[in-house]
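Input: one structure, supplied below.
For this view, one protein chain was removed and the others were kept in their places.
Up next is chain A:
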């Protein structure tokens, strides 16, 4: 079912291998830091809507790879019915794990849509996943999220420049945006995608439903919510906290773009969970961090 090629590449100091496999007509790319460093489980990263390993995990990938092996999947966007999107993407993650990290527990960490995909992957193949981290995820798309999705779709038709501004407005926390200069705001705005792939992923977002799969997640799970997240509001993360048996919960002071706003805090949370998933028991809300 899959073929793979390996091309050496480098990102900073991380010696990183790039590979790919095929599922049907989809090509799935992944990156592998290779170096085990320690006896810690490898971490598998799954990016969010409109993202990639590079754009969402430019910080997390190399910094986590300093202490443990990291594999990151660049999701391919399936063409079929949008309500099957989450399972089609979960299959990609499962295929990469089976190919690159067979027969060993991995810690699967997803961000945004990647959290939905990771939860689906863990719920449908509990044997592949030893620990699960869901950053800015959600349980089932609600009316508030559909309303935002409607605006996104309408602006894509009518005013792409306004759409980019709207994306920046939704993705980052109000306190962060308030600190930026005009030039920095424009740089953020221009970084957003509005292409067909992005649009297809937004359709998948409309149809997310983890209600059935969440109870099947058996491994220790860490839920990370952004306090100021407009796209996947923290109450959605709390719904995951309620739905997943072995879950613990924490918040970072951030908007949806926590991989940009609080990357070092995410490294802390992911690394600490990977080293000891049961440091806090199921049902725990992590103590507030006061640096």
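One rule holds in what follows: a contact is a pair of C-beta atoms (placed from the backbone, for glycine too) under 8 Å apart; a residue touches a chain by one contact, two chains touch by 3 or more; residues count from 1.
Everything that follows uses one rule, which is that contacts and distances are computed from a predicted model.
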Among "Multicopper oxidase", "2-oxoacid:acceptor oxidoreductase subunit alpha", "Nickel import system permease protein NikB" or "Cation diffusion facilitator CzcD-associated flavoprotein CzcO", UniProt-listed name of the chain not shown: "Cation diffusion facilitator CzcD-associated flavoprotein CzcO"
Contact with the hidden chain (one of A:56, A:248 or A:262): A:262
Contact residue for the chain not shown (choose from A:24, A:80, A:175 or A:215): A:175
Interface with the undisplayed chain - residues on chain A: 11-14, 58-59, 62-63, 66, 175, 253, 262-265, 267-268, 271-272, 289-291
